[in-house]
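Attaching a single structure in structure tokens format; questions to follow.
Complex shown without one protein chain; remaining protein chains in place.
This part shows subunit A:
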Amino acid sequence: MRLIFDIALTHISGRGRQTIVAMLGVAVGVGFSIAMAALMQGGQDDFVRQLVDTMPHVQVTDEHRTARRQPAEDLFDAAAISGLRPRDDRRGIINPTAALSWIGGWIPGRFAATLKSQGVMRYSGQEVGAVVIGIDPQAEPSVSPIIGDFKAGSFAALAAGGNNVVIGDTMASRLGAKLGDTITAVSSEGLSRRFKIVGLFHTGTTARDEGETYVLQKNAQILSARPNAINEINIKLDNPNAAPTVARRIEAELGYKAVAWQEANESILEALVVRNVIMYTVVAAIMLVAGFGIFNIISTITHEKARDIAIMKSLGFTEADMRVLFVLEGVAIATAGTLLGWALGFTMVYALSLVHFEISTTGREMTRLPIAWSTLHYLIAAAFALGTAAVAGYLPARRAARANPVDIIRGAA
């Protein structure tokens, strides 16, 4: 093998300029593939991280995936029910204390129960529709997506005494209210209650900043006339990837719909997969172009070295030796190109990581491009490059290996 390698090296070093061009082709392909993968993976990771951070990993609601079974269906193997008008169940998670206790017994993470209801916020003649969320100020921060977005106050201020509320800054702006003002909340049950604004948050998500209000759970229960009720349990897991398993177990045990964040964002995650497929198709296309360069040089070498092939076969080299020789030449070029491409890719990724952006319209600053540093990108680019090179080298190598030495020797004599 060392001999074949030595011969391969002399062949490609004998065509310096062409070898360098082919090598640069691979290097550019590998470099850009790495940079593109880093950027796309970084964007994807950033997006998924935001998804994971801004929503519960598992959300248990007081809904059921299918209509509830009637007791008769549970009792008998065959039961025909007609003309039945099921009684309206009181919404909410039944026996919440037991449910929360069971979840707390095994869940690998944190959780908080809430009561969510619809209402209207009023202040100085202005009305804004809102989701009134009753929370436990001690448990909520461990699962809430807005915990880092407070402009003033905090959830803890809710428990400071009196009826307090935390609202988004956009809602405050629409109502014309500010921190310390007292606004009126009217529930869908027609009950109203006055709350003092003790906290303002800005998440950047309009629906949230304009439509969510947080009050003590007890106040929410009073406002919606549902004492001791909760209708949502939000769970943050230590390992977000375990969410589907946890959701399935909760749903099986409690019977309520438990949605993992992956299920809630299935279409988005599918889009990301499609995006990855597109990205790797582009990478393959880039490497295919680089492969043409390798094919070109190996074809030229096999043509130029026809006499050497003939004489080596006469010396006792096999067709397989000849194939290995020229495939090795292609792979050697690709290897050198890949190493150069790694350096180029690293430099490009580093340069991209230094780029700063400012989005002035929203007043928010995106300090830098989302970049993913992953050795996997380097390995995938190398695999594409070496695979393409092997194929690009194999095609002319196969033809060269099959050449009849007698024809070549006769032609050369």
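As a working rule, a residue touches a chain if its C-beta (ideal position, glycine included) is under 8 Å from a C-beta of that chain, and two chains touch if they have at least 3 such contacts; residues count from 1.
Operating definition for what follows: contacts and distances are computed from a predicted model.
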Problem set entry | Among "Rhodanese-like domain-containing protein", "Carbon-monoxide dehydrogenase small subunit", "ABC transporter ATP-binding protein" or "NAD(P)H-dependent oxidoreductase subunit E", the UniProt name of the subunit that does not appear here | "ABC transporter ATP-binding protein"
Problem set entry | Sole contact to the chain not displayed, among A:L3, A:A79 or A:L191 | A:L3
Exercise. Any idea which of A:R248, A:R275 or A:R410 touches the chain not displayed?
Worked result: A:R410
Seminar exercise, completed: Only one of A:G16, A:G83, A:G190 or A:G316 touches the unshown chain, namely A:G316
Exercise. Where does subunit A touch the missing chain, residue by residue?
Worked result: 2-3, 7, 10-11, 14, 307-308, 310-321, 404-406, 409-410, 412-413
